[in-house]
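Please read the structure below before turning to the comments.
Shown here: the complex without one of its protein chains, the others still in place.
Letters A and B mark the chains in the order given here, with residues in each chain numbered from 1 onward.
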Amino acid sequence: MNDTSGRNDTSGLNGNRRLFLDTTVQHVLAAAALLVAEAAGAIDDERFDDWAQMFTDDCLYRITTRESRAKGWPIGLMHCDGAGMLRDRILSMRHANIFEAHHYRHMVSATRLAPGTKRAVDLNSGVQVHTNFEVIRIMGNGEMALFATGFFDDVVVSSDQGLQFRKRTVVLDSSRVDTLIVVPF
Amino acid sequence: MNDTSGRNDTSGLNGNRRLFLDTTVQHVLAAAALLVAEAAGAIDDERFDDWAQMFTDDCLYRITTRESRAKGWPIGLMHCDGAGMLRDRILSMRHANIFEAHHYRHMVSATRLAPGTKRAVDLNSGVQVHTNFEVIRIMGNGEMALFATGFFDDVVVSSDQGLQFRKRTVVLDSSRVDTLIVVPF
Partner (left out) sequence: MNDTSGRNDTSGLNGNRRLFLDTTVQHVLAAAALLVAEAAGAIDDERFDDWAQMFTDDCLYRITTRESRAKGWPIGLMHCDGAGMLRDRILSMRHANIFEAHHYRHMVSATRLAPGTKRAVDLNSGVQVHTNFEVIRIMGNGEMALFATGFFDDVVVSSDQGLQFRKRTVVLDSSRVDTLIVVPF
């Protein structure tokens, strides 16, 4: 189960903290953090095509909740297998959004290595990173509200297209989510 | 219109993602991110003089809204042309703040290149970066509330005074803002 949240996994942490001082690791994490920030910015700007291009053709994109993940339930909220499915999903979202008067602002916290990561920080083979996030929804009348919080569990790789997501699992903190999620994370 | 939010501009993004792996770009973005963080911290600490010193003498500082920007409306909420005007504005804010019982906390998300930026990442000539932010207001009685969200559209340059803002456009998400803004962003 290499997809764990790392709860109670302490084996890699001292290693992690040593890695912080390694300029190669800093370089990789800085690159990953920029990709995460760019993806968040693309959604906020409603540049969905740009967002989709940040994923590899064979990407796996999922949205789940903290509770589902902790209990090992199958992924339920959203599941896209490959860039084609992701683009189809986005296309339908864009059409839906035409009628929406609200938009979103993503805040991302500092990107860190996934718990337990020891030395596998090679962008060619893929690096697993976690990033906390929150999304604020701004309604057409100017009202703001906290829409969602959670963390991105990402695997990033370098490719001919530049740095990309090979895998993104969006883990939402709250199990109370809109049944029709029309915004990607 | 080189001041665009980059909506629907996809031309530079693959380039951006390649740049993430470039240590020079990482260096420039790290420096810009630190300036943005320092500016946010100076406001939170109410060190307004420190904050003002982070702008070049010929700086252009503006506050607008997402809606105004999207519709191409002239800047309306605040406009300071040059460090002198900015300092005057701050001075009046400081006097106003004497009577205020609240303060602010700024959260900044990861700093990214402005959409469409391809290779112009030279701090001597200026680099355009975007940073999402949120501001929380804490009242004297301890109540906390989300005050504002948006993004900074900054042009940063290196100078004899260290890294500085040559231009800052604060783009607020909500058009519902206090008519008397007494806090800078």
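Keep in mind that, in the parts below, contacts are C-beta pairs under 8 Å (C-beta built on N, C-alpha and C of every residue); 3 or more make two chains touch, one makes a residue touch a chain.
Computed from a predicted structure; not experimentally measured.
Of the candidate positions B:L21, B:L77, B:M93 or B:L146, contact with the unshown chain belongs to B:L146. Only one of B:A37, B:L77 or B:V177 touches the chain withheld from this view, namely B:A37. Only one residue from B:L21, B:M78, B:I138 or B:V177 touches the chain missing from this view: B:I138.
Residue-level contact of chain B with the missing chain is found at 27, 30-31, 33-38, 40-42, 44-47, 49-50, 53-54, 103, 105-108, 110-111, 123, 136, 138, 141-146, 158, 161-164. By the touch criterion stated above, the residues of chain A touching the omitted chain are 5-10, 13-18, 20-21, 23, 26, 29-30, 66, 107, 109-113, 115, 130, 132-134, 146, 148-151, 173-177.
In the analysis below, only the chains that are shown with their structure count from here on.
Work out the mean CA point of chain A and of chain B, and you get 25 Å between them.
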